[in-house]
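The complex appears here minus one protein chain, its other protein chains still in place.
The block that comes next holds chain A.
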Amino acid sequence: MKVKLWRRVFAASMSAAMLLGLTACGGSASTESSESSESSDGIKTFTMFIAMPGSEINDDNDIMNIIAEKTGAKLKETWLTGQTDAEAIGTIIAGGEYPDFINGGDAMMSLYDAGVLVPWDDYLEKYPNLKEMYTDEEWDKFRQDDGKIYWANVFQNTYGEDRATTHNDEAFWIQARVLEWAGYPEIKTLDQYFDLLESYADANPTMANGTKNIPYTALCEDWRYFCIENAPQFLDGYPNDGSVIVDTDTMQVVDYNTTPTAKRYFQKLNEEYQKGYVDVEFATQTYDEYIAKLSTGAVLGMCDQWWNFAYNVNDVFKQQGLDEQGCNYVPLGLTIDEGMENRWHNYADTLNNSSGVAVTTSCSDIDAAFKFMNDLLDQEIHDLRYWGVEGVDYLVDENGMYYRTEEMRMQCSDPAYQASHMCNYSYMPQWLGTSRDGKNAMQPDQQASEFLDSLSTPLQKLFEAYGVDSYVDLIGSVKEEPGPWFPMYSYSGSMTTETPGGVAWVKMGEVKHEWLPKVVMEPDFETTWNEYMTAYNAANPQDFLAEMQTELERRAGL
């Protein structure tokens, strides 16, 4: 009897222990361990979390190994999945385990507040390639309230001469086949844009393979709702300050959500929705569904940022041969009325000081981490990252210019090849513009010859018809340097709920998330718009605007 009891108790405690073990595993598996490990061949492996969705590369990636041999280090990247950047970073802070490198999107301030970032100041003097990224004035913009630099933005940073060919900004995009069908008309206003989409969709209800054409869609998911939300600032001819318009005549911030242009824009979307030209699922689709939809080539137009769709969609178009059917998107510089200047394209570098790459205090060899970033900016390594291996991914002609054959381009657009061979380290320090050899572009899509040769036939015809050499020419924005306050979104991006303005900013976002799709879908536009405005004003936007105004005056030195 006694033995039996013992046995029973033993079994019970074993199962309890197993349960405990299970829950413990569930709790700790979520974040990457921060231990940078050194393997037997002396190659360090750093970990990095990037608060943006991306594709992981294979562990035995060819170029990653070449870079590891040359620099003595490699990087294991982990990307955002199914969360917002703020949620992911918040979870990491709450968990208290950090990777060696972190690129926290708009949530860098939270990391700084948690006191887990390593200041760059000492290392900047030691590593010239890093120092070279920005001028002293620019570096000063990254300084936090304790006077130190904790991160550096890696994007939109041009070395030497600017080589921009793509419009890496927001625009109303339209498929080349629509413009070709209409005989390449000049499309200047929102009304003309939708007129064209309507008439094309009426004349061509389906694609060649029978898929039904979707004239217009708008992504509303989470932070990506800028696709529906911020067009009014551009339609009024202002640049992408992101959260407000800066009226340069009066030096006042203006709320683009409540301008007459905003109302006209949403009224237009509402009309088109009622007529059935706007995708019925626009408000409920997820980002993945949106990309899948665009990848079928059926969507004729949308408003979006180039980087939000092009890297996914263009590769699919090329692999599926849809680029030859004219499915590629080209940007249009629309305004609300005819004859206005547009500022969709920003010619200068945009210095978003609220986001960037940082080294955390969990990193066991901080000096090596900075050295690694420095090495990644060496021209040889930079070429490996973006051009690939000479002779395999690109060739060099007698003038020293890099180029790719059609076969190489096809290969480089194949996701499987990208995972096994290419290694961009795309959220680490990098350059745009001209290579240190003075001839080539830092990145292939900026190489003019490469850009023009890689264009599909419909795009080449379109460029010829409009007499332009690049997407930038096509959108035709005013060439001017924005003021020192630009972009204002770098301030709203770093606001916290400590201040009334920060609270208002969160609440305004919540209201807009709910009401913007509603405003487009409800049959009675006027009533819905008024209800929306009531809800919007209840979020106290004036608190937010007041803080933005103060910051504008600080930045403009008024």
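We take it that a residue touches a chain if its C-beta (ideal position, glycine included) is under 8 Å from a C-beta of that chain, and two chains touch if they have at least 3 such contacts; residues count from 1.
Here, contacts and distances are computed from a predicted model.
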item	value
Chain excluded from display, named as in UniProt, from "Sugar ABC transporter permease", "YciI family protein", "RNA polymerase subunit sigma-70" or "ATP synthase subunit b"	"Sugar ABC transporter permease"
Listed residues A:G42, A:G115, A:G339 or A:P523, member touching the removed chain	A:G115
Hidden partner chain, touching residue among A:V178, A:V253, A:L516 or A:L545	A:L516
Residues of chain A (touch criterion as defined above) contacting the omitted chain	9, 13, 16, 82, 84, 86-87, 90-91, 93-94, 107, 110, 113-115, 220-221, 225, 280-281, 283-284, 286, 289, 496-497, 506-507, 510, 513-514, 516-518, 521, 538
